[in-house]
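See structure below.
The complex is shown incomplete by one protein chain, all other protein chains being positioned as in the whole.
On to chain A.
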Amino acid sequence: MGGLQKKKYERGSATNYITRNKARKKLQLSLADFRRLCILKGIYPHEPKHKKKVNKGSTAPRTFYLLKDIRFLLHEPIVRKFREYKVFVRKLRKAYGKAEWTAVERLRDNKPGYKLDHIIKERYPTFIDALRDIDDALSMCFLFSTFARTGKCHVQTITLCRRLTVEWMNYVVTSRSLRKVFISIKGIYYQAEVLGQLITWLVPYQFAHDHPTDVDYRVMATFTEMYTTLFGFINFRLYQTLNLVYPPKVTQHEKLNRWVSCSLQKLSALSASLARVVATAEEEEENQLDQFPADGEDLENMEAREKEQKEQEAQNRLFEGLKFFLNREVPRESLAFILRCFGAEVSWDKSLCIGGTYNVTDETITHQIVDRPDIDKQYINRYYIQPQWVFDSVNAKMRLPVEDYFLGVTLPPHLSPFVEEKDGDYVPPEKLKLMALQRGEKHGKIQEEEEDDDDDDDDEEYNDEVDDEDLTEEKNLKKMEDQRSQGKQTLAVKVTPGKVKPWETGSVGNKVRLEKEEKAEEKRLAIMMMKKKEKYLYDKIMFGKKRTTREVSACAFLVYLFYIDDVIVRLNYYRSFRLKKQPEN
């Protein structure tokens, strides 16, 4: 019979993918080298649409790479370097075994190395691409720079990471591009806006690491190798944009610590400004937005942009003119970094670290940051505040009232600046308070009323969404709460009178209600006619929506309780409420 028989799996998606093992064999690399190559070149597995087809009928779990990717790896010069290194290691071992020390020395002299510059250039053809991908690099380098010399990685890597991170921090300080900071239980999050890109990184607290045993440090080291290369190039470019010397130098006119020769230490103190390639005036003239004749929406956009820029400038000058002194128990580096980013002068005890510019006894200090319950000798002309004030002020883009942050005062909750509440999401009351402050409302006794108002509004908002049952329940609880606050009576369970249905009363005002109900029924009927697939999706969406409203209403209810009584009582009440609620849910 005519025609060749078509064989299965020789066309289509089966030929576009390759399993990991096959790819490894094709490249003639060991698994470790393959892994390293994938990390360096940024090759990741792909999930085929029809796994069974790609897997040639089998359903065994396999990782698939795109065949194109693997072909792309074939021409990578670094693969040859890997092999060379392997040969080098073998020769060296042999020479050691034979105790041929001249040979060892000779081999050592010609140790093959490789550079990742071309890979970086290839992966990130433009600078902005590279900058966009720097989040992980920053976090990783900050982590590695805190490692001790424990043999988990090379000491050179640690020092390089430290150097790069210090350079980065100095850049952020000089460009004043820090935007948000957040103290979490994991570490401190920073967010900077560099050339229009939001870059977030996490810095662990300064403690010795308890190195876990189930972590493969080789993988981490390979990533760090790539990241340090990338990071260094980015730093270079960033310093260039600011007209700064790279590698950075401290400006000469500030001869603070002449006896310290180590420039890295000096840099890491973050107290001195950097040397510039071309000496410019200290006051940099901000680029003014040019005025274009515009109308309608463009004009509005322009105005909005201008306003935004003004706000940004105001934030950058947040701490300008203030003089801070850091006590020895506060995290020096992070605070010095943040304060310097917003234009404050900062110093610390000389015995703590180099780079302190003035003493505790300086009379011009305006704020002293202290993290202990009390301090013996206090100066009358400065505020003694807890470190959270700095973080909260930065996030609020304004100097918050210092009263809440005095020594020994219970701190207000520290909120995440990264949360942007959408409609229907739960907004903590502290945030509402802060927003009111930002709008310029007064802080004081009036605020209590406002909060109540806010709260009422909230109640109404979510009451609309919450089912009727919930509403009555809510009211019950409210009543109970009122009783409690008034006379501390025992909580008596009451039955609320049932609602009178509108069509039975037949009053004029119910017309609207009737219409509403009609609409609701219409909707219900239409939902009945939905296709099965759409119905499933619809139910899923509605389930998610309902869950968020439920959570929000639970939280908002708690907050309502919080305003009634003082903290401890409300907490206890809240606990008991939640505990009571649990079994029902």
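Following the convention adopted for this analysis, a residue touches a chain if its C-beta (ideal position, glycine included) is under 8 Å from a C-beta of that chain, and two chains touch if they have at least 3 such contacts; residues count from 1.
Convention: contacts and distances are computed from a predicted model.
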Check your understanding: Which listed name, "Ribosome biogenesis protein BOP1", "Large ribosomal subunit protein bL20m", "Dimethylargininase" or "ALA-interacting subunit", is the one UniProt assigns to the chain that has been left out?
Key -> "Ribosome biogenesis protein BOP1"
Study note, to complete from the structure: The listed residue (A:Y114, A:Y246, A:Y358 or A:F406) that touches the chain absent from the view is A:Y246
Practice item. Tell me which residue among A:H154, A:K186, A:K350 or A:R513 touches the hidden chain in the full complex. Key: A:K186
Point to revise | From A:L74, A:V89, A:V155 or A:V215, residue that would touch the chain that is not displayed | key: A:V215
Revision key, fill the gap. Out of A:Y9, A:Y96 or A:Y538, only one touches the absent chain, namely A:Y538
Point to revise | Positions on chain A where the hidden chain makes contact | key: 35, 38-39, 42-47, 63-64, 68-69, 72, 106, 109-110, 117, 120-122, 125-127, 129-130, 132-133, 135-136, 139-140, 143, 182-187, 189, 200, 202, 204-205, 207, 209-212, 214-216, 219-220, 223, 232-233, 235-237, 240, 246, 329-331, 371-372, 386-388, 410-411, 413-416, 418-419, 428-430, 521-530, 532, 534, 537-538, 541-542, 545, 555, 558-559, 562, 567, 571, 574-575, 578-579, 582
